[in-house]
Structures are given as C-alpha cells and as structure tokens.
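The complex appears here minus one protein chain, its other protein chains still in place.
In order of appearance the chains are A and B, and numbering begins at 1 in each one.
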Amino acid sequence: MKLTIQVNEGPYQHQSSDSAYFFTKAALEKGHEIFRVFFYHDGVNNGTRLTTPPQDDRNIVNRWSELAKAHDLDLVVCVAAAQRRGIVDEGEAERNGKDATNIADGFRISGLGQLVEGAIQSDRLVVFGD
Amino acid sequence: MSDTKKFMYVNRKAPYGTIYAWEALEVVLIGAAFEQDVSLAFMDDGVYQLMKGQDTAGIGMKNFSPTYSALGDYEITKIYVEKESLEERGLTLDDLQHLVWEDEDEDWAEKDSIRLVSRAELADVFADQDVMFNF
Partner (left out) sequence: MAMLHLVNKSPYDACNLDSASSMMKGDDALLLIEDAVYAAVKNGKAAAGLAGLKVTVLGPDLAARGIGEDKLIDGVTVVDYAGFVDMVEANDKVQSWL
C-alpha cells in the first residue's frame, strides 16, 4: 500500500505528530511505501531544527529526521504555511530576505501541490490533526 | 480519465477562530489545477464559512470569504451543505453566499453550486469518494 500522511499540528502541543510518527513507522515495518509525509498548518513546526526538548522526553523533530534518513522518506513542509510560521530554508531565506534558516534535516519546503500529488499517487491519505 | 480520483474536501470548522478554513481553501485552489473530480462539503461549524456579510475590519484579519464565489471559475461545481448543521445553528440557505458556476455546455448559463443535502445524503456522497481531505 502506498501512503501519504498529513500532519496538521506542531510538535508537543497536540499528539498528532506523535500519532503520525508511530503510524508511519508501523506502516514501514509492515513493508508499505510512504509516498510522502506532508506537514500543513502548525504541522510545519515539526520542521524546525531549533527545538530543545527536555532530555527525558522524546525529541519529535529528530525522530522524524532519523526516520526520514533510515527510510529515505520525503518529508515536505508546506511553503505557504511555513512562511506564515517562520520555517525557513536557504531558498526561502534568500527569497524573503530572512537572516537565518531553521529547517531540520530531512525536511524540505515545497508547495501544496505536493499534498495533492500525494493524494493522487497514493492508495490512502491519512490525516492527523486536531 | 481513469486516473481521475474523486476528491472530497471536508470543512467542519468556523472561519477566523482558527486558520483551518482558510488554509483548507488554499488547498482547494491549488488542487483545482490537478483536474480531479472535486467536491466540497460544509458541515458542523463548517457551514459558518459560507455566511454572507463577513466584515473582518474590527479583528484585523483578511476577509477571505469572497474566495468562495471564485470557486466556480476553478470548475468547482459541487458544494454540499449539510441541512442539519444549518438548522442546529439557526441558519438557512439565505444566510449563505449564493455560489454559482457557469456551464459552458449550456451557453455559460449560471447554475447553483450549493447542494443542500441531509446528513444521510451526505453520507452517501462520502461513500462514493476516493479521497477525503480534512483540516
């Protein structure tokens, strides 16, 4: 089964990102294909590398980065939602005159078309949010 | 044509209190370019998104409600509004924008985009879809 996962909420505030992560991990362990994980609304905040969660708690951002690396996942942060919330990569920094970038490893910023494409190309779209 | 999927964008949240209504609409507009078989559903608090006369000056937010009237130009002609959700909220179709599309096969005749349906009818429409979008 080919899956696209959508994550609508940021790390820690809601359980959505955690639920999406464990679902995605389980799907991979069962041999399914993750076409894309698309982060929308406050979900784009899963893509900042600047979080410092307490040592005794899970590191949500790193967990996604590590899963992406281990399985060559396509983690996409929506550009429009990212611009609103300040998630920035090199391209966005240059385009919008920002003096820093903060995108985490394994994430890339791209358009809403990536979500629509995911829905078209995948067998299932699973949305995690509030 | 066999590659076309039936997309249903489900709208259940009120506008302005949260961003979901607006950011959902952004997906619909971008998605229109992908030429799928698109429907929108407004139920629960989503029906509030279509209310006429929104004036956001006092809350300092962009009034995005005019965007709904452009949906016809994006070839989005199937907009389901759930009757029970309207009634529970003391609303009628008259409280909502009149959304239309122009049928080029009938000399650009203007047709209603909004289909007022019962919950049971909407459940049947949902059953017929391929992909459900939620925000």
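By our rule, contacts are C-beta pairs under 8 Å (C-beta built on N, C-alpha and C of every residue); 3 or more make two chains touch, one makes a residue touch a chain.
Note that the structure is predicted; figures quoted are calculated from it, not measured.
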Neighbouring shown chains of the undisplayed chain, as defined at the top: A, B
Residues belonging to chain A that touch the chain removed from view: 1, 3, 8, 15-16, 19, 22-23, 25-27, 29-30, 32, 124-130
Where the unshown chain meets chain B, residue by residue: 10, 12, 20, 43-44, 119, 122-124, 126-132, 134-135
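In this text, only the chains that are shown with their structure count from here on.
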Residue numbers on chain A that touch chain B, as the complex places them: 8, 40-41, 80-81, 111-113, 115-117, 119-120, 125, 127, 129
Parts of chain B lying in touch with chain A, wherever the complex brings them together: 3, 5, 7, 19-20, 23, 26-27, 30-31, 33-34, 36, 131-135
